[in-house]
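Dumping the structure here so I can ask a few things about it.
The complex is shown incomplete by one protein chain, all other protein chains being positioned as in the whole.
Presenting subunit A:
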Amino acid sequence: MTESPATKPTDGEVCQRVKNGLKPERNGLVKSLHRCHEREHKHHCHPEEEEVHSDSHHGSLYSRPFIESFEETPMLVAVLTYMGYGILTIFGYLRDFLRHWKIERCHIAREREVQKDFVPLYQDFENFYTRNLYMRIRDNWNRPICSVPGAKMDLMERASHDYNWTFEYTGRVVQDVINLGSYNYLGFAENTGPCADSAAEVTMKYGVGVASTRQETGNLDRHEEMEKLVAKFLGVESAMAFGMGFATNSMNIPALAGKGCLILSDELNHASLVLGARLSGSIIRVFKHNNMQSLEKLLREAIVHGQPRTHRPWKKILIVVEGIYSMEGSIVHLPEVIALKKHYRAYLYLDEAHSIGALGPRGRGVVDYFGLDPCDVDVMMGTFTKSFGAAGGYIAGKRELIEYLRSHSHSAVYATSMSPPVVEQIITSMKCIMGEDGTAIGRERVRQLAENTVYFRKRLREMGFIIYGNNDSPVIPMMLYMPAKIGAFGREMLKRNIGVVVVGFPATPIIESRARFCISAAHTKDMLNRALSVISEVGDLLQLKYSRHRIQPSLARPFDDNVYEDIDD
(Lines give C-alpha, C1' and ligand atoms only; values in the text may rest on other atoms or scores of the structure.)
Protein backbone atom coordinates (compact mmCIF):
# COMPACT_ATOMS: atom_id res chain seq x y z
CA MET A 1 0.00 0.00 0.00
CA THR A 2 1.48 3.31 -0.92
CA GLU A 3 1.69 6.08 1.60
CA SER A 4 0.46 9.34 0.24
CA PRO A 5 0.76 12.80 1.69
CA ALA A 6 -2.89 12.74 2.61
CA THR A 7 -2.34 10.09 5.20
CA LYS A 8 -0.18 12.24 7.40
CA PRO A 9 -1.85 12.59 10.72
CA THR A 10 -3.89 15.73 10.96
CA ASP A 11 -5.88 17.00 13.83
CA GLY A 12 -9.22 18.43 13.03
CA GLU A 13 -11.55 17.44 10.25
CA VAL A 14 -10.79 13.91 9.26
CA CYS A 15 -13.33 14.15 6.50
CA GLN A 16 -11.10 16.42 4.47
CA ARG A 17 -8.88 13.59 3.38
CA VAL A 18 -11.41 12.09 1.08
CA LYS A 19 -11.78 15.24 -0.94
CA ASN A 20 -8.19 15.26 -2.06
CA GLY A 21 -9.16 13.50 -5.25
CA LEU A 22 -7.48 10.24 -4.31
CA LYS A 23 -9.17 6.97 -4.94
CA PRO A 24 -11.41 6.81 -1.92
CA GLU A 25 -11.75 3.06 -2.02
CA ARG A 26 -8.15 2.46 -1.33
CA ASN A 27 -7.29 5.44 0.75
CA GLY A 28 -10.69 5.84 2.26
CA LEU A 29 -11.49 7.67 5.40
CA VAL A 30 -10.93 4.74 7.63
CA LYS A 31 -7.95 3.23 5.94
CA SER A 32 -6.03 6.45 6.23
CA LEU A 33 -6.53 6.44 9.95
CA HIS A 34 -5.17 2.95 10.19
CA ARG A 35 -2.14 3.81 8.08
CA CYS A 36 -1.03 6.51 10.43
CA HIS A 37 -1.57 4.29 13.44
CA GLU A 38 0.30 1.32 12.11
CA ARG A 39 3.40 3.31 11.53
CA GLU A 40 3.74 3.96 15.21
CA HIS A 41 3.67 0.39 16.38
CA LYS A 42 5.92 -0.10 19.30
CA HIS A 43 6.32 -3.83 18.81
CA HIS A 44 6.04 -5.82 15.66
CA CYS A 45 2.86 -7.56 14.76
CA HIS A 46 2.69 -11.31 14.78
CA PRO A 47 1.47 -12.46 11.38
CA GLU A 48 -1.26 -14.57 12.92
CA GLU A 49 -2.58 -12.11 15.37
CA GLU A 50 -4.71 -9.21 14.34
CA GLU A 51 -4.29 -6.25 16.61
CA VAL A 52 -5.71 -2.83 16.28
CA HIS A 53 -3.45 -0.64 18.28
CA SER A 54 -4.10 3.02 18.45
CA ASP A 55 -1.68 5.49 19.87
CA SER A 56 -2.79 8.14 22.25
CA HIS A 57 -0.10 10.61 21.23
CA HIS A 58 -1.83 11.37 17.97
CA GLY A 59 -4.82 13.04 19.51
CA SER A 60 -6.91 11.50 16.79
CA LEU A 61 -10.15 9.64 17.26
CA TYR A 62 -9.07 7.34 20.04
CA SER A 63 -8.09 8.99 23.26
CA ARG A 64 -6.81 5.86 24.94
CA PRO A 65 -5.29 2.57 23.83
CA PHE A 66 -7.80 0.31 22.15
CA ILE A 67 -6.42 -3.19 22.21
CA GLU A 68 -8.42 -6.04 20.84
CA SER A 69 -7.17 -9.42 19.84
CA PHE A 70 -8.67 -12.40 18.15
CA GLU A 71 -5.98 -14.97 17.94
CA GLU A 72 -6.25 -17.40 15.07
CA THR A 73 -7.20 -20.98 15.65
CA PRO A 74 -4.11 -23.17 15.72
CA MET A 75 -4.15 -25.52 12.75
CA LEU A 76 -3.87 -28.77 14.69
CA VAL A 77 -6.73 -27.78 16.97
CA ALA A 78 -8.95 -26.93 14.00
CA VAL A 79 -8.28 -30.30 12.39
CA LEU A 80 -8.99 -32.19 15.58
CA THR A 81 -12.20 -30.22 16.11
CA TYR A 82 -13.51 -31.07 12.67
CA MET A 83 -12.62 -34.70 13.28
CA GLY A 84 -14.49 -34.59 16.55
CA TYR A 85 -17.63 -33.27 14.90
CA GLY A 86 -17.28 -35.81 12.13
CA ILE A 87 -17.18 -38.69 14.60
CA LEU A 88 -20.17 -37.30 16.47
CA THR A 89 -22.15 -37.00 13.24
CA ILE A 90 -21.41 -40.60 12.28
CA PHE A 91 -22.49 -41.81 15.68
CA GLY A 92 -25.55 -39.61 15.42
CA TYR A 93 -26.63 -41.32 12.22
CA LEU A 94 -25.96 -44.69 13.79
CA ARG A 95 -28.07 -43.93 16.83
CA ASP A 96 -30.90 -42.55 14.71
CA PHE A 97 -30.82 -45.74 12.68
CA LEU A 98 -31.00 -47.84 15.83
CA ARG A 99 -33.82 -45.76 17.20
CA HIS A 100 -35.74 -46.03 13.98
CA TRP A 101 -35.49 -49.79 14.01
CA LYS A 102 -36.41 -49.83 17.69
CA ILE A 103 -33.21 -51.53 18.74
CA GLU A 104 -32.56 -48.63 21.09
CA ARG A 105 -35.19 -47.21 23.39
CA CYS A 106 -36.53 -43.91 22.25
CA HIS A 107 -36.99 -41.17 24.80
CA ILE A 108 -38.24 -38.47 22.54
CA ALA A 109 -41.80 -37.29 23.01
CA ARG A 110 -44.11 -38.57 20.32
CA GLU A 111 -47.07 -37.22 18.40
CA ARG A 112 -50.56 -38.24 19.47
CA GLU A 113 -51.94 -41.47 18.01
CA VAL A 114 -54.99 -39.65 16.69
CA GLN A 115 -52.84 -37.17 14.81
CA LYS A 116 -50.39 -39.60 13.29
CA ASP A 117 -51.49 -38.85 9.74
CA PHE A 118 -51.14 -35.09 10.08
CA VAL A 119 -48.21 -33.43 8.37
CA PRO A 120 -45.30 -33.89 10.79
CA LEU A 121 -44.67 -30.89 12.99
CA TYR A 122 -40.89 -31.10 12.84
CA GLN A 123 -38.64 -32.25 10.07
CA ASP A 124 -36.40 -35.02 11.26
CA PHE A 125 -33.24 -33.37 10.14
CA GLU A 126 -33.91 -30.10 11.96
CA ASN A 127 -33.53 -31.87 15.24
CA PHE A 128 -30.50 -33.96 14.33
CA TYR A 129 -28.16 -31.59 16.10
CA THR A 130 -30.45 -31.31 19.12
CA ARG A 131 -30.94 -35.05 19.48
CA ASN A 132 -27.41 -36.19 19.01
CA LEU A 133 -25.03 -33.47 20.06
CA TYR A 134 -26.91 -31.11 22.32
CA MET A 135 -28.50 -33.87 24.41
CA ARG A 136 -25.13 -35.26 25.42
CA ILE A 137 -24.03 -32.10 27.17
CA ARG A 138 -27.43 -30.67 28.04
CA ASP A 139 -26.69 -30.57 31.75
CA ASN A 140 -24.47 -27.53 31.29
CA TRP A 141 -27.41 -25.28 30.52
CA ASN A 142 -30.65 -24.35 32.22
CA ARG A 143 -29.16 -24.99 35.64
CA PRO A 144 -31.75 -23.89 38.18
CA ILE A 145 -30.66 -21.69 41.03
CA CYS A 146 -32.41 -20.92 44.26
CA SER A 147 -30.82 -17.77 45.57
CA VAL A 148 -29.87 -14.27 44.49
CA PRO A 149 -27.79 -14.43 41.28
CA GLY A 150 -25.00 -12.45 42.89
CA ALA A 151 -21.32 -13.19 43.12
CA LYS A 152 -22.09 -16.49 44.82
CA MET A 153 -25.21 -18.51 44.29
CA ASP A 154 -26.88 -21.77 45.30
CA LEU A 155 -27.60 -24.32 42.62
CA MET A 156 -30.20 -27.02 42.79
CA GLU A 157 -28.56 -30.35 42.30
CA ARG A 158 -29.76 -32.34 39.31
CA ALA A 159 -29.09 -35.93 38.41
CA SER A 160 -29.84 -37.78 35.24
CA HIS A 161 -30.04 -41.52 34.99
CA ASP A 162 -30.72 -41.78 31.31
CA TYR A 163 -27.96 -39.65 29.82
CA ASN A 164 -29.61 -36.27 30.06
CA TRP A 165 -32.98 -37.14 28.57
CA THR A 166 -34.72 -36.46 31.88
CA PHE A 167 -33.51 -34.75 35.01
CA GLU A 168 -34.40 -35.35 38.63
CA TYR A 169 -33.82 -33.00 41.45
CA THR A 170 -32.10 -34.76 44.33
CA GLY A 171 -33.35 -32.10 46.71
CA ARG A 172 -29.89 -31.08 47.77
CA VAL A 173 -28.59 -27.60 47.16
CA VAL A 174 -25.02 -26.89 46.13
CA GLN A 175 -24.09 -23.87 48.21
CA ASP A 176 -21.84 -20.96 47.41
CA VAL A 177 -21.00 -21.59 43.82
CA ILE A 178 -18.93 -18.72 42.43
CA ASN A 179 -21.04 -17.18 39.72
CA LEU A 180 -19.15 -16.37 36.55
CA GLY A 181 -22.18 -16.65 34.32
CA SER A 182 -24.82 -14.10 35.29
CA TYR A 183 -24.84 -10.64 33.77
CA ASN A 184 -24.39 -8.92 37.07
CA TYR A 185 -21.79 -6.33 36.10
CA LEU A 186 -22.25 -3.81 38.87
CA GLY A 187 -23.44 -6.21 41.49
CA PHE A 188 -26.97 -4.85 41.84
CA ALA A 189 -28.51 -8.31 41.99
CA GLU A 190 -28.98 -8.30 45.72
CA ASN A 191 -31.84 -8.83 48.08
CA THR A 192 -30.74 -6.41 50.78
CA GLY A 193 -29.78 -2.79 50.63
CA PRO A 194 -31.48 0.40 49.51
CA CYS A 195 -32.64 -0.93 46.14
CA ALA A 196 -34.42 -3.91 47.63
CA ASP A 197 -35.98 -1.80 50.37
CA SER A 198 -37.47 0.75 48.04
CA ALA A 199 -38.72 -1.99 45.72
CA ALA A 200 -40.40 -3.65 48.69
CA GLU A 201 -42.10 -0.41 49.63
CA VAL A 202 -43.44 0.07 46.14
CA THR A 203 -44.70 -3.52 45.99
CA MET A 204 -46.84 -2.95 49.03
CA LYS A 205 -48.10 0.37 47.77
CA TYR A 206 -48.68 -0.24 44.07
CA GLY A 207 -48.95 -3.97 43.71
CA VAL A 208 -47.14 -6.08 41.21
CA GLY A 209 -49.08 -5.91 37.98
CA VAL A 210 -50.41 -3.07 35.91
CA ALA A 211 -52.96 -4.73 33.59
CA SER A 212 -53.06 -2.03 30.99
CA THR A 213 -51.03 -0.63 28.14
CA ARG A 214 -48.95 2.54 28.30
CA GLN A 215 -51.35 4.56 26.27
CA GLU A 216 -54.43 3.52 28.18
CA THR A 217 -54.28 3.47 31.95
CA GLY A 218 -50.86 1.95 32.44
CA ASN A 219 -48.77 5.08 32.62
CA LEU A 220 -47.90 5.50 36.29
CA ASP A 221 -46.12 8.51 37.66
CA ARG A 222 -43.19 6.25 38.53
CA HIS A 223 -42.75 5.51 34.82
CA GLU A 224 -42.49 9.18 34.00
CA GLU A 225 -39.95 9.73 36.74
CA MET A 226 -37.86 6.78 35.61
CA GLU A 227 -37.78 8.00 32.03
CA LYS A 228 -36.61 11.45 33.08
CA LEU A 229 -33.88 9.83 35.16
CA VAL A 230 -32.70 7.64 32.29
CA ALA A 231 -32.47 10.67 30.02
CA LYS A 232 -30.41 12.51 32.62
CA PHE A 233 -28.15 9.50 33.16
CA LEU A 234 -27.31 9.21 29.50
CA GLY A 235 -27.06 12.91 28.83
CA VAL A 236 -29.78 13.09 26.17
CA GLU A 237 -33.02 14.93 25.85
CA SER A 238 -35.52 12.24 26.67
CA ALA A 239 -36.02 8.51 26.98
CA MET A 240 -38.73 5.89 26.92
CA ALA A 241 -38.76 2.52 28.65
CA PHE A 242 -40.27 -0.82 27.68
CA GLY A 243 -40.95 -4.03 29.52
CA MET A 244 -38.51 -6.35 27.74
CA GLY A 245 -35.15 -5.73 26.13
CA PHE A 246 -35.72 -8.17 23.29
CA ALA A 247 -39.08 -6.61 22.51
CA THR A 248 -37.60 -3.09 22.58
CA ASN A 249 -35.49 -3.91 19.54
CA SER A 250 -38.00 -5.99 17.68
CA MET A 251 -40.81 -3.47 18.12
CA ASN A 252 -39.03 -0.18 17.61
CA ILE A 253 -36.76 -0.79 14.67
CA PRO A 254 -39.87 -1.31 12.51
CA ALA A 255 -41.15 2.06 13.67
CA LEU A 256 -37.93 3.78 12.64
CA ALA A 257 -37.18 2.09 9.33
CA GLY A 258 -39.59 0.85 6.75
CA LYS A 259 -39.82 0.13 3.06
CA GLY A 260 -37.33 2.09 1.06
CA CYS A 261 -34.81 2.32 3.87
CA LEU A 262 -31.52 0.53 4.25
CA ILE A 263 -30.28 -1.13 7.40
CA LEU A 264 -26.56 -1.86 7.70
CA SER A 265 -26.04 -4.27 10.52
CA ASP A 266 -22.98 -5.93 11.95
CA GLU A 267 -22.37 -9.60 11.26
CA LEU A 268 -22.65 -10.61 14.89
CA ASN A 269 -25.68 -8.63 15.94
CA HIS A 270 -28.06 -10.08 18.47
CA ALA A 271 -31.18 -12.02 17.43
CA SER A 272 -33.46 -9.21 18.60
CA LEU A 273 -31.78 -6.70 16.27
CA VAL A 274 -31.98 -9.14 13.37
CA LEU A 275 -35.65 -9.81 14.06
CA GLY A 276 -36.44 -6.10 14.33
CA ALA A 277 -34.64 -5.42 11.04
CA ARG A 278 -36.54 -8.22 9.33
CA LEU A 279 -39.90 -7.10 10.63
CA SER A 280 -39.32 -3.57 9.43
CA GLY A 281 -39.41 -4.55 5.78
CA SER A 282 -36.30 -2.62 4.76
CA ILE A 283 -33.33 -3.96 2.84
CA ILE A 284 -30.65 -5.35 5.13
CA ARG A 285 -26.97 -5.47 4.29
CA VAL A 286 -24.42 -7.01 6.59
CA PHE A 287 -20.90 -5.72 7.08
CA LYS A 288 -18.04 -7.70 8.56
CA HIS A 289 -17.73 -7.62 12.30
CA ASN A 290 -16.28 -4.31 13.50
CA ASN A 291 -14.74 -3.76 10.10
CA MET A 292 -14.95 -0.11 9.20
CA GLN A 293 -13.68 -0.54 5.65
CA SER A 294 -16.47 -2.96 4.92
CA LEU A 295 -19.00 -0.54 6.38
CA GLU A 296 -17.67 2.35 4.37
CA LYS A 297 -17.71 0.34 1.18
CA LEU A 298 -21.31 -0.61 1.74
CA LEU A 299 -22.28 2.98 2.53
CA ARG A 300 -20.68 4.32 -0.62
CA GLU A 301 -22.18 1.66 -2.82
CA ALA A 302 -25.58 2.20 -1.31
CA ILE A 303 -25.68 5.94 -1.75
CA VAL A 304 -24.22 5.85 -5.22
CA HIS A 305 -26.41 3.10 -6.62
CA GLY A 306 -29.60 3.72 -4.70
CA GLN A 307 -32.28 1.13 -4.12
CA PRO A 308 -31.85 -2.18 -5.92
CA ARG A 309 -33.45 -2.35 -9.32
CA THR A 310 -35.19 1.02 -9.29
CA HIS A 311 -32.09 3.06 -8.35
CA ARG A 312 -34.23 5.53 -6.47
CA PRO A 313 -32.40 7.22 -3.62
CA TRP A 314 -32.76 5.63 -0.22
CA LYS A 315 -35.09 7.26 2.25
CA LYS A 316 -32.82 6.67 5.22
CA ILE A 317 -29.81 4.61 6.08
CA LEU A 318 -29.65 3.15 9.57
CA ILE A 319 -26.42 1.66 10.94
CA VAL A 320 -27.12 -0.85 13.70
CA VAL A 321 -24.26 -1.78 16.02
CA GLU A 322 -23.88 -3.03 19.57
CA GLY A 323 -21.76 -1.57 22.35
CA ILE A 324 -20.19 -4.82 23.54
CA TYR A 325 -20.76 -7.96 21.53
CA SER A 326 -21.58 -10.60 24.06
CA MET A 327 -20.11 -13.58 22.25
CA GLU A 328 -16.84 -11.96 21.21
CA GLY A 329 -16.20 -9.49 23.99
CA SER A 330 -15.29 -6.85 21.45
CA ILE A 331 -16.22 -3.20 21.69
CA VAL A 332 -17.52 -1.31 18.68
CA HIS A 333 -15.16 1.20 17.07
CA LEU A 334 -17.49 4.00 17.96
CA PRO A 335 -15.40 7.08 17.02
CA GLU A 336 -14.91 5.73 13.51
CA VAL A 337 -18.55 4.79 13.13
CA ILE A 338 -19.60 8.28 14.19
CA ALA A 339 -17.15 9.87 11.78
CA LEU A 340 -18.54 7.73 8.96
CA LYS A 341 -22.09 8.46 9.95
CA LYS A 342 -21.54 12.17 9.94
CA HIS A 343 -19.80 12.12 6.60
CA TYR A 344 -22.39 10.01 4.83
CA ARG A 345 -25.42 11.38 6.71
CA ALA A 346 -26.65 8.03 7.98
CA TYR A 347 -28.34 7.39 11.32
CA LEU A 348 -26.81 5.34 14.10
CA TYR A 349 -28.65 2.87 16.33
CA LEU A 350 -26.51 1.78 19.22
CA ASP A 351 -27.56 -1.22 21.29
CA GLU A 352 -25.85 -0.94 24.65
CA ALA A 353 -27.32 -4.04 26.22
CA HIS A 354 -24.08 -5.15 27.81
CA SER A 355 -22.10 -1.95 27.90
CA ILE A 356 -24.41 0.40 29.80
CA GLY A 357 -23.20 0.64 33.36
CA ALA A 358 -20.22 -1.58 32.61
CA LEU A 359 -17.95 0.66 30.59
CA GLY A 360 -16.74 4.17 31.05
CA PRO A 361 -15.35 5.98 34.06
CA ARG A 362 -18.79 7.07 35.17
CA GLY A 363 -20.56 3.94 34.06
CA ARG A 364 -22.48 5.66 31.28
CA GLY A 365 -21.61 3.09 28.64
CA VAL A 366 -19.56 2.98 25.49
CA VAL A 367 -20.12 6.65 24.65
CA ASP A 368 -18.59 7.58 27.97
CA TYR A 369 -15.77 5.07 27.47
CA PHE A 370 -14.63 6.86 24.33
CA GLY A 371 -15.37 10.30 25.72
CA LEU A 372 -17.79 11.20 22.94
CA ASP A 373 -20.89 13.33 22.84
CA PRO A 374 -24.10 11.35 23.38
CA CYS A 375 -25.96 13.65 21.00
CA ASP A 376 -23.95 12.16 18.13
CA VAL A 377 -25.70 8.85 18.47
CA ASP A 378 -29.19 9.14 17.02
CA VAL A 379 -30.83 6.26 18.85
CA MET A 380 -29.35 4.89 22.04
CA MET A 381 -30.90 1.67 23.18
CA GLY A 382 -30.08 -0.40 26.21
CA THR A 383 -31.44 -2.86 28.71
CA PHE A 384 -31.88 -2.73 32.45
CA THR A 385 -31.34 -6.44 32.95
CA LYS A 386 -27.59 -6.49 33.03
CA SER A 387 -26.06 -3.74 35.06
CA PHE A 388 -29.12 -2.49 36.94
CA GLY A 389 -30.45 -5.79 38.24
CA ALA A 390 -33.97 -5.20 36.96
CA ALA A 391 -35.73 -6.04 33.70
CA GLY A 392 -36.71 -4.15 30.61
CA GLY A 393 -35.21 -1.91 27.97
CA TYR A 394 -35.12 1.73 26.98
CA ILE A 395 -34.60 3.95 23.97
CA ALA A 396 -33.15 7.42 24.39
CA GLY A 397 -32.43 10.26 22.04
CA LYS A 398 -33.81 13.56 20.86
CA ARG A 399 -37.20 14.72 21.98
CA GLU A 400 -38.77 14.36 18.51
CA LEU A 401 -37.68 10.76 18.33
CA ILE A 402 -39.17 9.89 21.68
CA GLU A 403 -42.40 11.72 20.95
CA TYR A 404 -42.73 9.77 17.74
CA LEU A 405 -42.12 6.53 19.57
CA ARG A 406 -44.63 7.38 22.25
CA SER A 407 -47.33 7.59 19.67
CA HIS A 408 -46.20 5.02 17.14
CA SER A 409 -44.34 2.28 18.94
CA HIS A 410 -45.98 -1.13 18.99
CA SER A 411 -45.17 -1.57 22.63
CA ALA A 412 -46.81 1.62 23.84
CA VAL A 413 -50.04 0.73 22.11
CA TYR A 414 -50.39 -2.99 22.64
CA ALA A 415 -48.12 -4.21 25.40
CA THR A 416 -48.52 -3.90 29.15
CA SER A 417 -46.33 -1.40 30.92
CA MET A 418 -43.55 -2.28 33.31
CA SER A 419 -44.20 -3.57 36.78
CA PRO A 420 -43.82 -0.98 39.57
CA PRO A 421 -41.19 -2.71 41.76
CA VAL A 422 -38.99 -3.23 38.71
CA VAL A 423 -39.30 0.47 37.91
CA GLU A 424 -38.34 1.30 41.45
CA GLN A 425 -35.26 -0.90 41.29
CA ILE A 426 -34.15 0.91 38.16
CA ILE A 427 -34.64 4.32 39.76
CA THR A 428 -32.71 3.41 42.88
CA SER A 429 -29.83 1.68 41.16
CA MET A 430 -29.46 4.47 38.61
CA LYS A 431 -29.40 7.09 41.33
CA CYS A 432 -26.76 5.04 43.10
CA ILE A 433 -24.54 4.87 40.02
CA MET A 434 -24.92 8.58 39.38
CA GLY A 435 -24.09 9.29 43.00
CA GLU A 436 -27.34 11.11 43.61
CA ASP A 437 -28.22 9.13 46.67
CA GLY A 438 -25.36 10.76 48.47
CA THR A 439 -22.98 7.82 48.66
CA ALA A 440 -19.98 6.89 46.56
CA ILE A 441 -21.09 3.28 46.19
CA GLY A 442 -21.85 3.65 42.49
CA ARG A 443 -18.52 5.10 41.58
CA GLU A 444 -16.75 2.54 43.70
CA ARG A 445 -18.49 -0.29 41.92
CA VAL A 446 -17.66 1.04 38.49
CA ARG A 447 -14.04 1.29 39.47
CA GLN A 448 -14.07 -2.16 41.02
CA LEU A 449 -15.48 -3.66 37.84
CA ALA A 450 -12.77 -2.09 35.71
CA GLU A 451 -10.09 -3.32 38.08
CA ASN A 452 -11.49 -6.85 38.19
CA THR A 453 -11.74 -6.98 34.40
CA VAL A 454 -8.19 -5.90 33.76
CA TYR A 455 -6.82 -8.25 36.39
CA PHE A 456 -8.78 -11.29 35.26
CA ARG A 457 -7.87 -10.82 31.62
CA LYS A 458 -4.23 -10.31 32.35
CA ARG A 459 -3.99 -13.40 34.48
CA LEU A 460 -5.83 -15.57 31.96
CA ARG A 461 -3.51 -14.35 29.23
CA GLU A 462 -0.49 -15.11 31.32
CA MET A 463 -1.70 -18.63 31.92
CA GLY A 464 -1.78 -19.22 28.20
CA PHE A 465 -5.47 -19.39 27.32
CA ILE A 466 -6.80 -17.87 24.14
CA ILE A 467 -9.03 -14.96 25.10
CA TYR A 468 -11.03 -12.94 22.62
CA GLY A 469 -12.07 -9.36 22.79
CA ASN A 470 -11.10 -5.99 24.04
CA ASN A 471 -8.94 -5.56 27.12
CA ASP A 472 -11.57 -3.47 28.84
CA SER A 473 -14.68 -5.51 28.27
CA PRO A 474 -16.08 -7.41 31.25
CA VAL A 475 -17.28 -10.17 28.93
CA ILE A 476 -14.41 -12.64 28.53
CA PRO A 477 -14.76 -15.48 26.02
CA MET A 478 -12.20 -18.24 26.42
CA MET A 479 -11.78 -20.62 23.52
CA LEU A 480 -12.41 -24.33 23.91
CA TYR A 481 -12.84 -25.40 20.28
CA MET A 482 -13.43 -29.12 20.65
CA PRO A 483 -16.94 -30.39 21.24
CA ALA A 484 -15.98 -32.82 23.95
CA LYS A 485 -14.24 -30.12 25.94
CA ILE A 486 -17.41 -28.02 26.05
CA GLY A 487 -19.16 -30.55 28.22
CA ALA A 488 -16.04 -31.48 30.15
CA PHE A 489 -15.19 -27.89 31.04
CA GLY A 490 -18.65 -27.09 32.32
CA ARG A 491 -18.83 -30.21 34.44
CA GLU A 492 -15.33 -29.99 35.86
CA MET A 493 -15.84 -26.40 36.90
CA LEU A 494 -19.10 -27.28 38.61
CA LYS A 495 -17.41 -30.11 40.50
CA ARG A 496 -15.05 -27.52 41.88
CA ASN A 497 -17.92 -25.19 42.80
CA ILE A 498 -17.62 -22.62 40.05
CA GLY A 499 -20.49 -21.94 37.69
CA VAL A 500 -19.52 -20.98 34.14
CA VAL A 501 -21.33 -20.59 30.88
CA VAL A 502 -20.23 -22.59 27.85
CA VAL A 503 -21.51 -21.90 24.36
CA GLY A 504 -21.30 -23.88 21.18
CA PHE A 505 -22.96 -24.03 17.80
CA PRO A 506 -25.30 -22.39 16.75
CA ALA A 507 -24.56 -19.34 18.89
CA THR A 508 -20.94 -19.41 17.66
CA PRO A 509 -19.28 -20.70 14.48
CA ILE A 510 -19.01 -24.44 14.56
CA ILE A 511 -15.37 -24.84 15.50
CA GLU A 512 -15.18 -21.84 17.79
CA SER A 513 -16.99 -22.97 20.88
CA ARG A 514 -16.06 -21.11 23.99
CA ALA A 515 -16.59 -20.56 27.66
CA ARG A 516 -17.70 -17.09 28.60
CA PHE A 517 -16.94 -15.38 31.89
CA CYS A 518 -18.86 -12.32 33.03
CA ILE A 519 -17.01 -10.36 35.65
CA SER A 520 -18.93 -8.49 38.28
CA ALA A 521 -18.09 -5.68 40.64
CA ALA A 522 -19.32 -7.94 43.41
CA HIS A 523 -16.49 -10.41 42.88
CA THR A 524 -13.76 -9.94 45.47
CA LYS A 525 -10.08 -10.51 44.80
CA ASP A 526 -10.22 -13.81 46.69
CA MET A 527 -13.05 -15.12 44.56
CA LEU A 528 -11.20 -14.15 41.40
CA ASN A 529 -8.01 -15.77 42.57
CA ARG A 530 -9.79 -18.95 43.51
CA ALA A 531 -11.56 -18.98 40.16
CA LEU A 532 -8.28 -18.42 38.34
CA SER A 533 -6.52 -21.24 40.12
CA VAL A 534 -9.37 -23.61 39.40
CA ILE A 535 -9.47 -22.54 35.74
CA SER A 536 -5.77 -23.15 35.48
CA GLU A 537 -6.15 -26.58 37.03
CA VAL A 538 -8.95 -27.56 34.69
CA GLY A 539 -7.06 -26.03 31.80
CA ASP A 540 -4.11 -28.29 32.48
CA LEU A 541 -6.38 -31.27 32.90
CA LEU A 542 -8.16 -30.68 29.59
CA GLN A 543 -5.20 -29.14 27.76
CA LEU A 544 -6.88 -25.85 27.03
CA LYS A 545 -3.84 -23.61 27.07
CA TYR A 546 -3.59 -23.20 23.33
CA SER A 547 -2.08 -19.77 23.12
CA ARG A 548 1.27 -19.41 21.47
CA HIS A 549 1.97 -15.97 22.83
CA ARG A 550 2.89 -16.44 26.41
CA ILE A 551 3.19 -13.12 28.12
CA GLN A 552 5.66 -13.00 30.93
CA PRO A 553 3.81 -12.66 34.19
CA SER A 554 4.48 -9.13 35.34
CA LEU A 555 5.31 -8.40 38.92
CA ALA A 556 2.27 -8.08 41.09
CA ARG A 557 1.49 -4.41 40.62
CA PRO A 558 -1.46 -2.75 42.24
CA PHE A 559 -4.03 -1.53 39.80
CA ASP A 560 -2.76 1.75 38.44
CA ASP A 561 -5.23 4.52 37.95
CA ASN A 562 -3.68 5.50 34.64
CA VAL A 563 -6.50 3.89 32.75
CA TYR A 564 -8.87 6.72 33.41
CA GLU A 565 -6.57 9.57 34.28
CA ASP A 566 -7.08 11.43 31.03
CA ILE A 567 -10.82 11.66 31.46
CA ASP A 568 -12.00 14.48 33.64
CA ASP A 569 -15.01 13.63 35.71
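Here is the rule we use: contacts are C-beta pairs under 8 Å (C-beta built on N, C-alpha and C of every residue); 3 or more make two chains touch, one makes a residue touch a chain; residues count from 1.
The definition used in the following text is that contacts and distances are computed from a predicted model.
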item	value
Hidden chain of the complex, named as in its UniProt record, picked from "Serine palmitoyltransferase 1", "Carbonic anhydrase", "Large ribosomal subunit protein bL19m" or "Integrator complex subunit 9"	"Serine palmitoyltransferase 1"
Options A:Ala78, A:Val174, A:Leu279 or A:Leu532, residue touching the unrepresented chain	A:Leu279
Hidden partner chain, touching residue among A:Asn290, A:Ser330 or A:Ser411	A:Ser411
Sole contact to the chain not displayed, among A:Gly329, A:Gly442 or A:Gly499	A:Gly499
Footprint left on subunit A by the chain that the document does not show	18-19, 21, 23-24, 109-112, 114-115, 117-123, 130, 134, 141-150, 153, 156, 179, 181-184, 188-191, 195-196, 199-200, 203-221, 224, 243-247, 250-251, 256, 270-272, 275, 278-279, 300, 303-304, 313-317, 344-347, 378-379, 383-386, 388-391, 400-401, 403-408, 410-416, 418-419, 421-422, 425, 499, 501
